[in-house]
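Here's a slice of the assembly, chains where they normally sit.
Per-chain numbering from 1; labels A and B assigned in written order.
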Amino acid sequence: MASRTSILKFFSLLICSIAIVQMATAGDPDIITDFIAPPNGTVDGNFFTYTGFRVLVGGGPPPTAFKVLKATLAEFPSLNGQSVSYAVLQFPSGTTNPPHTHPRSAELLFLVGGTLEVGFVDTKNNLFTQTLQAGDLFVFPKGLAHFQYNADSQNPALAISAFGSANAGTVSIPSTLFATGIDDNVLAISFKTDVATIQKLKAGLAAKP
Amino acid sequence: MASRTSILKFFSLLICSIAIVQMATAGDPDIITDFIAPPNGTVDGNFFTYTGFRVLVGGGPPPTAFKVLKATLAEFPSLNGQSVSYAVLQFPSGTTNPPHTHPRSAELLFLVGGTLEVGFVDTKNNLFTQTLQAGDLFVFPKGLAHFQYNADSQNPALAISAFGSANAGTVSIPSTLFATGIDDNVLAISFKTDVATIQKLKAGLAAKP
């Protein structure tokens, strides 16, 4: 009986934990406590500290492909209810951050090094672009499709982006459309092209690890 | 001088009007009045009525391409501050509503007639699909990429969609990416394809009137 009791208890705890975590993440709105403490209750200065960005100052080898490092709700739980998060974007020369949207926040990009071509399209299909130099800020309004491109053939670019949500979310358009199994026919009609072109695009993006 | 005065005055009024309308639309959050009256102050039952959907019941010829009829802030100003709007979607057989996102609201679709293939992709790249029959509802969560497709080779489909914002907005992905002048090279790198394929897609979508 002991083991049956323990197993039941384990599931009891598990179900509670899952459901509670679910609830815990159900809101970026104002909280009515100073912060949301972790379930185990131990809160000290470490809870409010995130060290996952130390690699950026460590001087390791730069990435060879476009790379994003995030400090959001998932990596840094004390952001829960605080409506703010970061991403660091590393662009080797000639790379892009493909067109994407953030469903839950605007993005305020600060170009720390290099140069960067940026752009977004509003809901009236107006394209806004800019060539940023080091030290420039650019704001991508909430929910709109945008991209960044390091056109410099020699130098990398480095940017830090702030978001007004602990979990802004990302809809990366190429992989969302062409690497998730959406029906070829639907895509062909939508993009006014043929199925062969869709399959070619899918093949290219499937290679993405 | 009189005419100069009038011209100046005209612009004064114009600038004010523009700026004010700008402000008027600067928020879907709770309002602290019952409703937001029009600047000219005349408010009666007509202000709260929209007749632009009468064409749907008039029995005119059905559309031959996918068509959207909207009742949002732009068409129906009394929705300002009320956080709700409608779109009616008409799908001749074999047509799609191409992949798109709504930056400011979820969409609750009610399939009134016909059948419909629907789907959306979440921010973890999971695709969720469904075949709807007449009478079914489907909810597309806020900010995520989604599409609808009438696969029936014979019959049209008709749906009405509700939004929890007076101005949900639409980012239609094919035209946003391929009909706004984004640099071919950025798109080719982003979609892991060649510039020729991008130009072919652009040509197809440019045909869109």
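FYI, a residue touches a chain if its C-beta (ideal position, glycine included) is under 8 Å from a C-beta of that chain, and two chains touch if they have at least 3 such contacts.
On a predicted model such as this, the values are computed, not experimentally measured, just so you know.
Colleague: Total copies in the full assembly, please; the file places 2 of them.
Modeller: All together, the file's complex is an assembly of 6 copies.
The definition used in the following text is that only the chains that are shown with their structure count from here on.
Colleague: Approximately how many whole Å separate the CA-defined centres of chain A and chain B?
Modeller: Taking the mean C-alpha position of each chain, the two centres sit 25 Å apart.
Colleague: Provide the residue numbers of chain A that touch chain B in the complex, in ascending order.
Modeller: 94-96, 98-99, 101-104, 117, 119, 121, 123, 125-127, 142-145, 147, 149, 151, 169-183, 185-187, 189-193, 197, 200-201, 204-205, 207-208
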